[in-house]
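There's a structure below that I have some questions on.
Shown here: the complex without one of its protein chains, the others still in place.
What follows is chain A.
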Amino acid sequence: MTVQPEAQISAPIADLESDSLLGDFPEGPRLVGTLCAQCGQTMIGTRVACSTCVSRDVSRIALPATGVLYSFTRLHVGGTDVRPIGYVDLDDGVRTLADLREDGAPLQPDVRVALGVDGDGWFFAPAADD
């Protein structure tokens, strides 16, 4: 039997090092995304491989701070508080689940929303300029 090169060692990914989607970027705090250099796919969160083309040539990017509210609900479960949450389609097409604030314009599908930051937390609220 021919002795082959030793089997390659796969490396685990430290995906638990940060559980926050919010990152610091030159343009300010933004949601963290990943861009594939191979096929151009943009994804939410920190990824090590492209979910479209499986390329590992990916990099960390800031996602847009504005988008459109796709749908939402007000959660009444688990206590007396009401917690509005919804899916936001960011301006680059990436969808994220988000806590919502409704102290501005009323929430409804297709309303434009913008990222807000509150300490370590983040939320989306109807955009002031729309």
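Definition applied: contacts are C-beta pairs under 8 Å (C-beta built on N, C-alpha and C of every residue); 3 or more make two chains touch, one makes a residue touch a chain; residues count from 1.
Here is the rule we use: contacts and distances are computed from a predicted model.
Novice: UniProt protein name for the omitted subunit, picking from "propanoyl-CoA C-acyltransferase", "Iron ABC transporter permease", "SnoaL-like domain-containing protein" or "NAD(P)/FAD-dependent oxidoreductase"?
Specialist: According to UniProt, the chain not displayed is called "propanoyl-CoA C-acyltransferase".
Novice: Pick out which of A:Pro5, A:Pro106 or A:Gly119 touches the chain that's been left out of the picture.
Specialist: From the options A:Pro5, A:Pro106 or A:Gly119, the contact with the absent chain belongs to A:Pro5.
Novice: For the chain that's not shown, point to the residue among A:Asp15, A:Asp57 or A:Glu102 touching it.
Specialist: A:Asp15
Novice: Footprint of the hidden chain on chain A, which residues?
Specialist: Against the missing chain, chain A presents residues 1-17, 47-52, 54, 56.
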